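Quick one: this structure, given as C-alpha cells, is what I'll be asking you about.
Note that one protein chain of the assembly has been removed; the remaining protein chains are unaltered in position.
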Amino acid sequence: MNSTSLWYATRASGIVALILLTLTMVLGLVTTTRPRARNWPGFAQQEIHRRISIMAVVFVAIHVFTSILDTYVHIGWLAVVVPFASPYSRFWVGLGTIALDLMVAVFVSSLLRAHLKPGTWRAIHWLAYASWPVALIHTFGMGTDSREHWVIALGALCALAVGLSLAWRVRAAAKRRASVPTTANHLVPLNPHVTTARTRGPL
Amino acid sequence: MSGMRIRIDPVACEAYGYCAELLPEAISLDEWGYPIVDDRPLDSELMALAKRAVRDCPKRAITLLDKTSG
Partner (left out) sequence: MTQANPVQALDDVHRLLGHPSDLRGHLNAHGPLNVPLGRNGSWQQDLVTSLEASGLNGRGGSAFPTSIKLALARSAGRGGSVVVNAMEGEPASDKDTLLLIRTPHLVLDGAQYLGALCHAARIVVCIPIGRDPVATAVNQAILERARNRYAPVREEIVRPPGRFLAGEESALTNWIESARPLPVFRPDKGAPLRLGGRPALVHNAETLAHIALIARHGAGPFRARGMTEEPGTSLVTISGDVKYPGVVEIDRGTPLWDIATRSQPVASVQALLVGGYGGTWVGPGHFGTPYAPIALRTIGAAAGAGVIAVLGETSCGLAESARIARYLAGQGAGQCGPCVYGLPAIADDMARLARGEGSGEDIVRLHRRLDQVNGRGACRHPDGAVNLVRSALAIFAGDVAAHGQGHPCRHWRKPTSLRFPRTVGL
C-alpha cells in the first residue's frame, strides 16, 4: 500500500469509527427500565449496542494501524498506547490515544463482565462518557478534513445526537426517581417510643 | 424437560424487563415492571433463550438453577 492509500484509509476509517462510536453511545444512553413502550424490544437494542461497539472497535483498529504504517508522517507504535508520544502532531494524536485507551478499557471490561463486581464494571463503563468527546475533539483537531463542510456537518450531527441522548437519559432517570413512592423513602430512624420498662397495674 | 429453574435476585433486579421479552413463557411482569417467575422447570426448547436472558440482564439478576440446588 502506498502512503496515499494508507492516508485515505486512516481518514475514512476514522470518520466511520466516529459515526459508529456515536451510534454506540446513543443506543447505550436511550434505554430505560420498565415500564417502557410495550412493543420496544429492549433486549434487542442492547444486543445491537454491543454489536455496533464491536464494529466501532474494528474501525478504530484499522484507523490506528493504517496511521502507524503510513511512513509519510512518523507516529510510532508507542503512541498507540502512550498519550503524547507521537512526534507528529503530538497533542491531537495524543487525544486520539487517550480516547483509544479509554475505549479499550470499556471494551475489555465488558468482555470480562461476568468476572467483575457490578459496581466496578459500571464505573469503567462510564469512562465511555470521557472517551467519546475526546474522540470527537481529536477528529477535528487533526485538521486533515475538518474544514470540509460535510465533515463539519457530520460532527455537529454526532454531537447533537449524543447531547440529546444524554439529556433524555438524565430526564428519564429523574422521572424514575420521582416515581418511587415517598413512603418508601423514609430513611429516618425511628423515634424512641419506649424509654422505660412498663408493667403497670395487675399483670 | 430440562429440569432447570429460573431464580431472580430481587435486590439486583431493576426492572429492565429483557428477561420477560425473551422468555414470556416463563416470566411475566407485574404492574411495576418487575418479573414474576413461573416456578416450574423449563422446557428444553426454552433453554437457549433462558441462557440468553441470563447473559443479557444488565444487572446479572437472573440465574438458572438445576434440580439439585436451591
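Letters A and B name the chains as they come in the text, with residue numbers starting at 1 for each one.
In this section, a residue touches a chain if its C-beta (ideal position, glycine included) is under 8 Å from a C-beta of that chain, and two chains touch if they have at least 3 such contacts.
Every value quoted in this text rests on a predicted model; they were computed, and no experiment measured them.
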{"item": "Touch with the omitted chain, as defined above, among B:D9, B:D38 or B:D66", "value": "B:D9"}
{"item": "Residue numbers in chain B that touch the chain omitted from display", "value": "7, 9-15, 30-34, 36, 70"}
{"item": "On chain A, residues whose C-beta touches the chain left out of the figure", "value": "180-181, 183-187, 189-203"}
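Here is the rule we use: only the chains that are shown with their structure count from here on.
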{"item": "Contacting residues of chain B [partner chain A, same complex]", "value": "12, 14-18, 21-22, 29, 32-34, 52-53, 56, 58-60"}
{"item": "Touching residues on chain A, where the partner in the complex is chain B", "value": "31, 33-36, 41-43, 46-47, 114, 118"}
